[in-house]
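Left out: one protein chain. Kept in place: all the others.
Up next, subunit A:
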Amino acid sequence: MHIDLFLTCVNDALFPQTGQATVRLLERLGHTVGFNPRQTCCGQMHLNTGYRDDALDLARKFVGDFRDAEVVVMPSGSCAAMVRELYPQAAQWAGDEALLREMEALAPRVFELSEFLVNRLGVTDVGAYYPHRVTYHPTCHAMRGLRVGDAPLRLLRQVRGMTLLELAGAEECCGFGGTFAVKNPDVSAAMLTDKTRHILDTGAEACTAGDNSCLLHIGGGLSRLRSGTRTVHLAEILASTEQEVYA
């Protein structure tokens, strides 16, 4: 299958290794991966912060960039939820019927990485090897927006050499929420404190998730605590093999 990668702007700017891992993983599974260099940002930050018109401009751009794709896969639950759930809603708010139809046509071809692997490709064992103690944080948009369910866990359980540790309060938001973390720093920090405490309680070497935005926030908190526990994107674990560990 030919897969179009939508990297997301956060990964593009800060986490190139997640994009590289996604490419290598999908290629290892026998697919070709394309990267349209025109792509930038899905507009989530704009829409969630209340700039609907700016967000719609970026949504139109996304639709234009990926209109002809067979499938679009992104290593981010929140961006996938944005495209699939919020684009159509935003088009309705703006009363743009033509755009709404285009978005609805594209939406079924848009996937977050783990749901693409498990639900679309039917793969849970991707041949990964990752000899570390890891705990998994289910991100809100993947869990409640996209309903990816246990797809990430099913993938992680098949990773050889890895110890998967259960996280207390896993389903509670880490407190990132995009600009929420900057606009309501105290509440966000209180949520983060609980999340990092639960992560450290597991004794894990690394916390993984399907969204680098959440991991940026959680990792920033762990770094401030000088905890030594790292964050690593799910794609990087799944791309790792005995020959080459990517993360």
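Following the convention adopted for this analysis, contacts are C-beta pairs under 8 Å (C-beta built on N, C-alpha and C of every residue); 3 or more make two chains touch, one makes a residue touch a chain; residues count from 1.
Operating definition for what follows: contacts and distances are computed from a predicted model.
Colleague: According to UniProt, what is the chain that's been left out of this complex called? Choose from "Iron-sulfur cluster binding protein", "Fumarate hydratase", "Carbohydrate ABC transporter membrane protein 2 (CUT1 family)" or "Pyruvate dehydrogenase E1 component alpha subunit".
Modeller: "Iron-sulfur cluster binding protein"
Colleague: Would you indicate which residue among A:Gly30, A:Pro108 or A:Gly228 is in contact with the undisplayed chain?
Modeller: A:Gly30
Colleague: Where the complex has a chain not shown, which of A:Met45, A:Val83, A:Ala151 or A:Ile237 is the residue touching it?
Modeller: Result: among the candidates, A:Met45 touches the missing chain.
Colleague: Have a look at A:Phe66, A:Tyr87 or A:Phe176 and name the one touching the chain we're not showing.
Modeller: Candidates A:Phe66, A:Tyr87 or A:Phe176; residue touching the omitted chain: A:Phe176.
Colleague: Would you write out the residues of subunit A that touch the absent chain, in ascending order?
Modeller: That gives, for subunit A, the contact residues 7, 9, 11-17, 19-20, 24, 27-28, 30-32, 35-41, 43, 45-52, 54, 57-58, 61, 86, 89, 92-93, 140-141, 144-145, 171-173, 175-178, 180-185, 187-193, 216-217, 219-221, 223-224, 244.
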